[in-house]
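Note that this complex is displayed minus one protein chain, with the remaining chains in position.
Entry: subunit A
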Amino acid sequence: MSEEAAALQELTEQKYKYGFVSDIESEFAPKGLNEDVIRFISTKKNEPEWMLDYRLSAYRRWVNMEEPTWAKLHYPKIDFQDAYYYAAPKAKEGPHTLEDVDPELLRTYEKLGIPLHEQEVLAGVEQRRVAVDAVFDSVSVVTTFKDELAKVGVIFCPISEAVHSHPELVKKYLGSVVPDTDNFYATLNAAVFSEGSFVYIPPGVRCPMELSTYFRINAAKSGQFERTLIIADAGAYVSYLEGCTAPQRDENQLHAAVVELVALDDAEIKYSTVQNWFPGDENGKGGIYNFVTKRADCRGKNSKVSWTQVETGSAITWKYPSCILRGENSVGEFYSIAIANNYQQADTGTKMIHLGKNTSSRIISKGISAGKAQNTYRGLVSINARADGARNFTQCDSLLIGDQCGAHTVPYIQSKNPKAILEHEATTSKISDDQLFYCLSRGIPTEEAVSLIVNGFCREVLQQLPMEFAVEAQKLVGLSLEGSVG
């Protein structure tokens, strides 16, 4: 076994593929956080008064809040004054067209394999029709297919733009799912958020293509605080994907995003994430601290929200995409793959809050731990007294690779309705030497064998991803575990 372990160890030291730094001149807000910095951000974004007030009120609240410590995560205290809260590539003013964009930026996205040239996308042999919003540090670089989407009434733009172009929608929905009082990181985000995507699908419209946002943290010592707001009006449908990468740096960088989804009557939102922030090196140095609040409000009857996440990056993950099932017959789903290797720590799960009648939810969580990583599933299923006919099915599977990692499952179940039906299943397994040898004896080398077995383990979740992303995610699953078996 020791031979296998050694070979695998070697492979673990594989470097993070997206660890490069783009040499781009940036503009920063002064380091640290105070009201002046918030005014600076607001001025940079040329925001209306109401937006500045929103930020300042959040900031004043945040100053008196304390960091949550209940998660099973260990990290040195974060110095919130030792970071930049705004970093933007220096660029010409005016509307963003591809010609205006710094070529170095475009090269960065090319390296990441994200197509931004619509013409190429349209002419391409691949039938890849994905509208992309590319966010670099604190600003949106470009949003593709905007015109085509506008024809059917779909609004897809940077949130800073929506503040100006659709203030009534932003005012109505921003903070309506995750209020600025919600939690330490969400409040911080409300104060300093600088970019993110805004999506509005009008009544009865099925969004004609996948929408996608790619987040890239580039500047050193800077945090990223994006804010995403998606509204599916009555009978609308949208599938949205976010992807994230960051350069490899020795220091830890903070990422505190807020995502709010609103589904009205008969609307459906499918939200997929492939999170591949820099996880830190094999000794646990560097990596992104990912503190994210994601919540969906199934406000309308028969509405449905599906969260699918593939979490492979970040040194620390603190993330619980949730659904408030308010509308009658509304449905919430959470499909998750969380992989933690080396010294990564993940505390992730979901909350399903059943308020309306005949609401149902489904949770499929696949946690994979390798190296010295700790992986925790933390989930809440709450059934309100009036939620007659509520149903939940939860399945939590953990896979351990090696003998120095940990998997933990912390399900909270609160039912105030005696007629609710709740099911919870959980398993923990290991990749056995026998399984591995079986693959080897068929000519499948170790790292491919691990990838095959882990992908099999994750299959139910991978199936939920849009086809082309599923293929990428499968590769990512393999990559992030290379050399982790011993």
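Note that contacts are C-beta pairs under 8 Å (C-beta built on N, C-alpha and C of every residue); 3 or more make two chains touch, one makes a residue touch a chain; residues count from 1.
One rule holds in what follows: contacts and distances are computed from a predicted model.
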Of the listed "NADH-quinone oxidoreductase subunit I", "Cysteine desulfurase IscS", "Bifunctional protein PyrR" or "Fe-S cluster assembly ATP-binding protein", the name UniProt assigns to the chain that isn't shown is "Fe-S cluster assembly ATP-binding protein"
The listed residue (A:64, A:81 or A:441) that touches the chain absent from the view is A:441
The missing chain sits against subunit A at residues 1-4, 432-435, 437-445, 448, 452-453, 455-460
